[in-house]
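Data first, discussion second: the structure below is written as structure tokens.
Every protein chain of the complex appears in place save one, which is left out.
Let's look at subunit A:
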Amino acid sequence: MSYHPVASSRDLAGRHVFQACLLGQDIALWRADDGTVNAWENRCPHRGVRLSLGVNLGDRLMCRYHGWRYDSGSGACSHIPAHPEGPIPATLCARRFPVIEAGGLVFVALGDDTAALPTLPETAIPLRALPVGRPAEAIAAALAGAGLAAAGPLHFAETQGGATVHLLIQPASGTTCVIHGLADMSAEALPLQRHMSRLMESRRRAWEARP
């Protein structure tokens, strides 16, 4: 499994837990106060409650249900409120996925494969990501059909407002995807971000209107 974009760096706000879905796998993404980005299966090993409902404590993630705490980085359970003195088995651990932050986006791989990231511009600015109620393949076909240059199966580029815009498609579920945008520019980004948000909203309306 190769790396796919699941969020922008900006999405991982302080003490927030971001929820993503990649190829049907629900993921809890959170940034520790030291900057470490964690991508975990969105499921507490204890009772299966979504960790994205939990609390980002800065160095640990606390599940809402019984307050079990999991360490940033290792994912190891380090505190069980009902057994404050009890030994915690070393195997009790949040399931982690490989995660890389690059070019303003956060990429996750579901396997241990260290396949290369897409080639990204160095000065790119993330655009507002757009969830679409259509499969990734259908959107890739639509973008190719609209004449965008393909840089990979789920990676397209076009010129908008004088900048090169990269569109990277995150296959979310079997029926949905999220389009992450990167604008290769260092100038004032907001006008282009607004333009692209409107353009992508308009494209989404057209894509979703089709049966």
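Operating definition for what follows: contacts are C-beta pairs under 8 Å (C-beta built on N, C-alpha and C of every residue); 3 or more make two chains touch, one makes a residue touch a chain; residues count from 1.
As a working rule, contacts and distances are computed from a predicted model.
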*What protein name does the UniProt record of the undisplayed chain give, "L-serine ammonia-lyase", "Probable chemoreceptor glutamine deamidase CheD", "Carboxyltransferase domain-containing protein" or "Glutathione S-transferase"?*
"Glutathione S-transferase"
*Please pick, from A:S2, A:T164 or A:S197, the residue that touches the omitted chain in the full complex.*
A:S197
*Positions on subunit A where the hidden chain makes contact*: 7, 10-11, 13, 15-16, 18-21, 53, 55, 64, 128-129, 131, 178, 190, 193-194, 197, 201
